[in-house]
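A single protein chain has been omitted from the complex, and every remaining protein chain is retained in its original position.
Letters A and B mark the chains as written, and numbering starts fresh at 1 in each.
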Amino acid sequence: MKKFVVILLLAVMGYYISITFFDIGFGDSHLVEGVVPVKDAYLNETVNSLNVANTVTSIVVNFRGFDTLGEVTVLFLAVTALGGILYKKRHQAGERSVLFSASKVVTSGSKLLFPAIVLLGAYVFIHGHLSPGGGFQGGVIIATGFLLMLLAYENFTVGHNTLSVIESLAGITFAGVGIWGLIYGGSFLENFLPVGTLNDLFSGGVIPIIYIAVGFKVAAELTGVIYTVLHEKG
Amino acid sequence: MVGTPVLFVAIPLLAAFLIPLFGMIWKESVRVIPGIVLAYLLVLAINLMNYVMVNGPIVEVIAGWAPPLGINLVFSAFSGFLVTLMVFLGLIVWMYSYRFKRNVDFEPAKKYFLLLMMLITGSVGMVLTGDIFNLFVFIEITSISAYALTAFYTGRDSAEASFKYLMLGSLASAFLLIAIMIIYSQLGTLNMADIGSKMHLMKPAYKIMAIIFLFTALGIEAEIFPLNGWAPDAYAEAPGPVGAAFAGIVVKAAIYASIRIIYTLFDLSGAYDLLIVIGMITLIVAETAAIRQEKLKRMLAYSSIGQMGLVMVAFGMGTEEGVFAALFLMFNHAIIKSLLFLSGSYLVYNSKDKLIKEVNGIGKFLPITSFLFVLGSFAIVGLPPFAGFWSKLSVLTAAADSNMLLIIALVLIVSIIEVVYYMRVVNRIYFFKKDESVSTQRPTLNALIAMITLGAIVLIVGFYPDAVTGFLHRASADLMDKAGYINDVLTLN
Partner (left out) sequence: MEDTLFKILDYGVYGTAVLVILIGLYGALVKRSLLKIVIGLSIIDSGINLLLVAIGYLKGGTAPIFSPGYLDNPKIMVDPIPQALVLTAIVIGFGVTAVALALVIRLYRHHGTLHIDEIRNLKW
């Protein structure tokens, strides 16, 4: 009975969402007439005043950097919440809830791949302002490297304190750059460094600095999440 | 000016990232730093509030991009008033729970103060922000802290309550994103003032879709019927001070967001009627549910939901008197319900089920706490000369001015129901014989100071309501002035 009510409700909702979006249209400019969208200004300002090649990065870190600060905080809170919710009965390092022995091929292969994965992650977040990618993506790639090692080696440990220090320092860098901008530039997160030339590694002012901090933070936090859940006693 | 509104977000975030580092050196810092931060923010809020009352709203841009390009924060008489209230209540809750868990090595106790600080920061951000996607981010910051704080006790069914909250909360964020998408696809902007100035260009069908999704999403956070299924459980299972923070801070922020959206973003006159209808249903359903509750905190939770319904009704009148009444109700509810939660959780401190019948005769053993609870009860049902009386009176006069007799009748009936279930508890506290098996817990000194401060405010506002009405009149005029808000934000360079 409940199922049918839910299906009916979903059908009605689906119908209305679909007709709204079909009506809006896919792939054209669907704005109402006479409106100048913000994106035009973003696309112009990114090249002209920030000298950042990747517009998405300039939006994420500079124009809407406040959102990103909040987003990083959400991740930080998720890790904190995880620690708070699952605090009891934690296994010691090396004894875990999921136990399995990986074969020699997997262990050697992981060891071989791990530095490459970390390098790729670092590349992605350092070049976040030039090419697709950025702090979040690079951080996730690095965390997958740690996930691989945790799966391959039963006794692979990551220092909990180390992760927490990296996390904190990266967060302080982000918030600190913001406050520095407030003091020397006049508004929070304002760019206070020279912007360089377009498509140079050293360009875009504070954007690469913030994205590198975000990369470290995301990598540490995701690794922390994996590690906490893996060492949970059922 | 001594500071800028962005510090309300930047300083707690900086502190949140610093706390793990300081915690390694000095363990007490996990408790002390949030208190220092909140105290500083209170000073800042009062200073900025004084500035705003003289010089008009402060609009702050972030990253140096004037709206609509960058995100902006608006500290006006309305939002500033709520921010001051929230930070003050946050400090009270912090003080109350300072010795809550003595052992700092106890891991959740380390997280507790951090999460509490972030809960307050998220709510303050929701109120200050002038950008609709930024609002979403702050709602998520608030929600994640709230889930974790709800699941604080492992002994109770708190994880279940928290999971329920999380389910509804993620539906809320999904709906909010759909609404943001519809608006963005039409207007190409995310800035609230910009949206407000262009809203008349949008097709009515899209407007209705957007407002339905926005209202559903924010209704879940603001405990509006029928989306409030999470609230009674979350209040009952969370630690007492967290319940106070939910009632006084989180819900207020959600109400602010929905009101800002209806008053400033949309120009639909039907939305006001929707507010009145939903508010009335919420009020009736919640108050009739409250009278049936056997657990003290669930009763308080349903009463809180009912009061939010009344606030919605008052906002739905759409007149300046209505807004004034709604703001007065919000202020009183924040103070009084926090007092009730804080004192109530000491009344049922050691009991497992937190039943109402376990407070029998406790008045002799915990005289001050009981007195404060009774004071709160009298105030919230609206007995003169306590604070709640003036807000209910202003709702009634506002309703009379706009000839809404149904509302007047409803408020009076609901007040009688409230009297019944609050006086039932008061009666048990003083006139029943104490059950010997129930042990009592004396409040700690800091908890006592926190509760007495709130009690004193209830009395001051009760005998001298002019202490806050000046601010409230300015705040309500500020909310009604849509053109002024848009102008303030968009002409900034």
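Methods note: a residue touches a chain if its C-beta (ideal position, glycine included) is under 8 Å from a C-beta of that chain, and two chains touch if they have at least 3 such contacts.
Everything quoted here is computed from the prediction, not taken from an experiment.
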{"item": "Omitted-chain contact residue, chosen from A:Phe136, A:Phe174 or A:Phe188", "value": "A:Phe136"}
{"item": "From B:Val30, B:Leu82, B:Leu135 or B:Ala151, residue that would touch the chain that is not displayed", "value": "B:Ala151"}
{"item": "Hidden partner chain, touching residue among A:Ile85, A:Ile141 or A:Ala219", "value": "A:Ile85"}
{"item": "Candidate in contact with the missing chain, chosen from B:Glu28, B:Glu160 or B:Glu294", "value": "B:Glu160"}
{"item": "Interface with the undisplayed chain - residues on chain B", "value": "133, 137, 140, 143-144, 147-148, 151, 154, 157, 159-164, 166-167, 169-171, 173-174, 177-178, 180-181, 184-185, 190, 229, 233, 237"}
{"item": "Interface residues of chain A (partner: the chain not displayed)", "value": "2-3, 6-7, 10, 13-14, 17-18, 21-22, 24-30, 37-39, 42-43, 46-47, 53-56, 59-60, 64, 67-68, 71, 74-75, 77-79, 81-82, 85-86, 89, 131-132, 134, 136, 198-199, 218, 225, 229, 232, 234"}
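Quick note on the criterion: only the chains that are shown with their structure count from here on.
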{"item": "CA centroid of chain A to CA centroid of chain B, Å", "value": "30"}
{"item": "Chain A residues touching chain B - in the complex, by the definition given at the top", "value": "16-17, 20, 23-24, 30-39, 41-42, 45, 62-67, 69-71, 73-74, 76-78, 80-81, 83-85, 87-88, 161, 164-165, 167-169, 171-172, 175-176, 178-179, 181-182, 185-191"}
{"item": "Residues of chain B defined as touching chain A within the complex", "value": "4, 6, 9-10, 13-14, 16-18, 20-21, 24, 60-65, 68-71, 107-108, 111-112, 114-115, 118, 125, 133-134, 137-138, 140-141, 144-145, 147-148, 151-152, 154, 159, 178, 182, 185-191, 194, 198, 201-203, 205-206, 209"}
